[in-house]
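Can you read through this structure? Questions will come right after.
Note that one protein chain is taken out, while the other chains of the complex remain in position.
And then chain A:
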Amino acid sequence: MTNHWVDIKNADIILIMGGNAAEAHPCGFKWVTEAKAHRGAKLIVVDPRFTRSASVADVYAPIRTGTDIVFLGGVIRYLLEKDQIQHEYVRNYTDLSFIVREDFSFENGLFSGYNPEKRRYDKSSWDYERGEDGYVKTDPTLQHPRCVYQLMKQHYARYTPEMVERVCGTPQAKFLQICEMLASTAPANRVATILYALGWAQHSIGAQIIRTAAMMQLLLGNIGMPGGGINALRGHSNIQGLTDLGLMSNLLPGYLTLPNEAEQELPQYLAARTLKPLRPNQMSYWQNYPKFFVSLMKAWWGKAATAENNWAYDYLPKLDKPYDLLQVIELMAQGKMNGYICQGFNPLAAAPNKAKVLEGLAKLKYLVVMDPLATETSEFWRNAGESNPVDPSKIQTEVFRLPTTCFAEEDGSLVNSGRWLQWHWKGAEPPGEARSDIEIMAELFLRIRERYRREGGVFPDPILDLAWPYVNAARPTPEELAKEYSGKALVDLPDAKDPTKIVRRAGEQLAGFAELRDDGSTACGCWIFAGCWGPNGNLMARRDNSDPTGIGQTLGWAWAWPANRRILYNRASADLQGRPFDPQRKLIYWNGRAWTGADVPDFKADEPPDSGMGPFIMNPEGVARFFARAGMAEGPFPEHYEPFETPLGYNPLHPNTPAATSNPAARVFARDLADMGKVEEFPHVATTYRLTEHFHYWTKHVLLNNIVQPEQFVEIGEALAKELGITNGQQVKVSSKRGYIKAVALVTKRIRPLTIEGKTVHQVGIPIHWGFTGLTKPGFLANTLTPSVGDGNIQTPEFKSFLVKVEKA
């Protein structure tokens, strides 16, 4: 979330799209209720199904799954055509006036630089034009034909209300009603927020859908505002924290990145990431990258990381390709992997195309499962009848189950969607032989290190040199780890202005990332967490919920990254004079000498508002980007591409360009492409999702959850049920190219057939949650059906849009 849960109450318009907050986040949804009750906020829900969120919405509109870019692109067109944008905001805080290179183009659904063999773009033309001073050229009048404003207007001109209706199936009248409601937040004193989740992320164009939404919010001047932003509602209680600490296979903690194969030298690696300002007097905060990086290396390898050995740069792997989940399963299925350690993860249920995962797991020599529950993955070898028809005698994989504690059985911090690090305390002792993940990992490490010490190896240094400063080496405590992430001084740190003064003594915890240095004198395991355990102790454990300004900014409750800032880009909530755009919702303001207010300013504290420094300090432009430059795999402006399993077989925006049917820049493995179904054989559009009553595959182990939602079902619209002769409560079989499931048919009015390009398209809803372990009625893993293809940028699987065939069982 750019903002946070409580802040939703400050919104005037709430758009829930690509998510179902009432269903999946019922507790956080209370803030929607608050906004409705106290601000008279209006709730809009756009979803393939009429959901629990829709049941309390003011306006609901249906949409065909996977066509959100057309819908949102249509909103962008509407706002630009009607000129309902926040002018002061977009002119000064975004790149609308920036001029783009002449060789940039977009034709027939493809941007300049496409290589169809590699399915990749040469992105060199996706850039701004530079002046002689090295800075980007701009045209503040926005008249230049190649300024971002003109290019964007031209790009989305095709996204007419007619096109939206044709592609999304959303009736024009509903679409225009929603456009009008969103446009009502263009004035500076009105704000809209967006709540989304996996309904946007889990598409082969997922990241671009989210980008389109962010662009819409920028046009309306809603980013940085209280009650605004673009807010990802995270699924697991600590998935935000895991992402922050480097969940993605190409990430290091704090969104630093691993080097790639071509980056063998540290200076080269740092230069590519130490971004210089693209406009005069911009902060370009990533200029500090070396400080964050060197402090990380000091935290990991301590004394072994020195200036002489480039801070142990050679110890880091250099990626030849991303090793994301889909890649790992592919390697497994190819028999190229010996072992797999599966920690807090149930890939047999959670990765796409269960049959492929099963095949991969069966080819491993060993599988280690660390989990509090007996997961399907740990029993993948068990024949569970039709839902897992394997022959255990043919599977040689040795499976080790290491029972772990669950979150309530250990101390630690959880990072919520709003980036709050909230410390929690153990509520109960773990049962049986369960041990915390930290203990298990520590012991594993100590044994591996011991073997390297005894027997040597090709390159044992990274293991042998790893800093392990914990009092009890076999049991590092959550407190020790938290302090390590937060960072400390390794030597006495002198004041930059007055070297006779010492700011921090050696060994003292640091107050924040501003104190990090690139000379090896500080250590910090995750720069964005710097200060969470500062000189004054554990700030994550704070529980002061006072809200002095009344807008929900409880700065004394826990600690938020970065720097306890609650609303990102909050400088953009104030105008060029430093006055809040909306005097009713004052966040931060310039008091004549410094920035102050209800939040920690996301800006240089003493920089006057009229100095020309832009509010988006992480961008080298200093402003927000409509034109993504080389940031995205598919192109600088989001364009609609069909799901890989499309009910149309072509892209209605580019019917004559087969290369532009589905995401041209997505990585697809040959085998997975062969496993894609066609509409002739699988005529129904399916989407998967979660239910309030359950949490993933965990709560089927809990009696209460099973009582309130006992048995697997699929949701089928009345029209389709009638067509297929299916009655409510009957057993049905749902097949895709990759397998089938059987479940109870829940026949509903809430899924209506859509007319897409003149033909009727039926959508089918498939809740996940069932499997072959647990107390619930046994069922089929829903990922039996899903296709193995990921988003072009981050490889999130396309769980939300694929083709199936429904029939009576």
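By our rule, a contact is a pair of C-beta atoms (placed from the backbone, for glycine too) under 8 Å apart; a residue touches a chain by one contact, two chains touch by 3 or more; residues count from 1.
In this text, contacts and distances are computed from a predicted model.
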Can you match the unshown chain of the complex to its UniProt protein name from these: "Alkane 1-monooxygenase", "Formate dehydrogenase subunit beta", "ABC transporter permease" or "Branched-chain amino acid transport system substrate-binding protein"? "Formate dehydrogenase subunit beta"
Contact with the hidden chain, among A:E23, A:D95, A:D465 or A:E642, goes to A:E23
Have a look at A:R52, A:H684 or A:K737 and name the one touching the chain we're not showing. A:R52
Of the candidates A:T94, A:Q709 or A:T773, the residue in contact with the absent chain is A:Q709
Even though one chain is hidden, which residues of chain A still touch it in the full complex? 22-23, 26-27, 29-30, 33, 36-37, 40, 50, 52-56, 58, 60, 692-693, 703-713, 728-730, 744-750, 752, 775-777
